[in-house]
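Only one protein chain is missing from this complex, and each of the others stays in its spot.
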Amino acid sequence: MIVRLNTDIVAGLVGLAFAAALWLPRADMGRLSIIFPRAVLVILVLLSLILVLKGFIRPGERRIEITGSPRRLLVVIIGFFAWWMAIDAIGFLVSTVIAFYALTWYLARVEGVVRWQRLARWTPAILLLIGTFYLTFKEVLNVRLPTGLLM
Amino acid sequence: MKFIRKPLVVAVSALAVVGMSTAVQADYPEEDITYIIPFNPGGESDVTARFQEPILEEELGVSVNVTHQPGGGGAVAWSQFQNNAEPDGYEIIGVNIPHIIGQPIQRSDAGFETDDWRIVTFFHSTPNALIVPDDSPYETLDDLVEDAKENPEAITLGGSGTYSANHLDMLRFEEEAGIDLTYIPFTGTGPLKGAIEGNHLSGIFNYTMLGTEMEDSARVLAVASEERVKALPDAPTFKEQGYDIVGGAYRGVAVPKGTPDEVVETLEEAFAKANEEIASKQEPLGFVMEDITGEEVDEVVAMLREAYEPILQSASEED
Partner (left out) sequence: MDMLLQALSSLLTIESILTVLVGVSLGLFIGSLPGLTATMALAVLLPFTFSMEALQGLIALGAVYMGSIYGGAFTAILINTPGTPSSIATTFDGYPMARQGRAYEALAGATMASVAGGVVGVIFLLILAPPLARLAVAFGPAEMFWVAMLGLTLVASLSSGSLLKGLLAGCIGMMLSTIGVSPIGGETRFTFGFPPLQGGVELIVALIGLFVIPELLTMAAEGRGALPSGGEMRKRELSIGRIARQIFGKPVNLIRSCLIGQLVAIIPGAGGNVTSLVAYNEARRFSKDPSSFGKGNLEGVVASESSNNVMVAGSMVPLLTLGIPGAPPDAIILGVLLMHGLRPGIDLFTETGVLTNGFILSMGLAALMLLPVGLIGGRLIHRVVIRTPYYFLVPSIAMVTILGTFALRNSFLDVGIMLALGTAGYFLRLIGIHAAPIVLGLILGGIAEQGYVQTMLAAVADPVPWLRLVENPLSKVLAGLVLVGAASALIPIWLERSGRLAKVTDTTEANRNREGEV
């Protein structure tokens, strides 16, 4: 997918938005704590303004290209965040098994319909992989993985 | 198969806790204990915990897992612990003075309170020490005070962290002696050694450990303890030289409020035992072994809070 977009202006606006988000909480800080962030913020704003200006006068790249399917991109982004939230709610192990299956199924559909028999054939590999990493992190590295409601 | 059975066990034991918590606690400990260190691996808290780990395991008969949750000078782990940990003794966390006193006063969003847990024990302390390099013009503390009176703010002392034990006691020293020094915070003790070897500072206000570590290249002018520290027999205390400054960092462990007394006692004993065995390794490094438990904990916390609170209050008003 190709989108017509003046990247200079957009980059400048992103910089301004980022600076704005950090501008307000800056007010009630002590001298030693604010000296550096304030300097960077000022430079950030300046650079952003210059970029916006440059975008009008002598723009650089004026289109961006999302390679592949934007829909799959969006679904996977949402999927990742859902996975993250699920880890807190239902624990790492369960959510990962579900997320792993769901993602594999969804992504494999690029090559055509995925029958459940095929998914079933992948099961040992998927469970082995998740199990190995789960146990390594939990038992060897002593990481306290969230257990959530289930485990 | 273990995976499927475990939630059931948890559910059943949760029910059991509600009904007959004393019965369950009588056999403490039965499960693995998680020992949270709110700092990075490699620091003093971590190394001490690694020393304690095998001894605690032997004493308690279950495995003790040391795990790290660094961030915000400890505050991230402490706030999560106070909000989420179960009062069953299977989750214990390292606590440090003055961090747990200073951060809630100083920050509006520290996320934890100084008293909102039960501190099992403070197992050791590291008194503050004023250290100067070998080639420094200051032979004694008096030399330094004299020079500071003539040249206010010109003497730079490095320490670890802002409003840390180092910083706070240096501010107390300034007040007691009526002088103005310049305190420069560093992150951790490693860079301090470099700064003093490279002559970037007049001296350091850090812990006794650094004094023993740098024995060959530096001089300890004063130690902020009641009595002289074993590892530094030649270093006088502030008290001997007429300044009433006793302070430093205390390290200990805490459990959530409401943890049964038996559990706390079991842990107290295990940590005391660990201290006995570690002493031979840590004392020569400059640590002072402590066994502060029960009401003494509150006394120590109250004493240091009284000493530090006015400084912290005035500091946050200035900003």
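For clarity, chains are labelled A and B in written order, and residue numbers in each chain start from 1.
One rule holds for everything that comes next: a contact is a pair of C-beta atoms (placed from the backbone, for glycine too) under 8 Å apart; a residue touches a chain by one contact, two chains touch by 3 or more.
The structure displayed is predicted, hence computed values, not measured ones.
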Practice problem: Kindly state which of the options B:Y35, B:Y90 or B:Y163 is in contact with the chain not pictured. | Solution: B:Y163
Self-check item: Touching the absent chain when the full complex is considered, from B:D27, B:D109 or B:E295
Solution: B:D109
Quiz item: Considering the whole complex, which of B:P137, B:G198 or B:P233 touches the chain not shown?
Solution: B:G198
Exercise. Provide the residue numbers of chain B that touch the chain removed from this figure.
Key: 36, 40-43, 46-47, 50-51, 53-54, 66-73, 75-76, 79-80, 106-112, 151-154, 156, 161-164, 182-188, 190-191, 193-195, 197-198, 200-201, 213-217, 281, 284-285, 319
Self-check item: Touch residues of chain A, complete complex, unshown partner
Solution: 5, 7-8, 10-12, 14-15, 18-19, 22, 25-26, 29-37, 40-41, 43-44, 46-48, 50-51, 54, 60-61, 64-70, 72-73, 76-77, 80-81, 83-84, 87-88, 96, 99-100, 103-104, 107-108, 110, 122, 125, 129-130, 133, 137, 140-146
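We take it that only the chains that are shown with their structure count from here on.
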Quiz item: Measuring from the mean C-alpha position of chain A to the mean C-alpha position of chain B, what distance in angstrom results?
Solution: 37
Quiz item: Along chain B, where are the residues that touch chain A in the complex?
Solution: 3, 6-7, 10, 34, 65-67, 162, 318-319
Quiz prompt | Complex interface listing, chain A residues touching chain B | solution = 28-33, 93, 142-144, 150-151
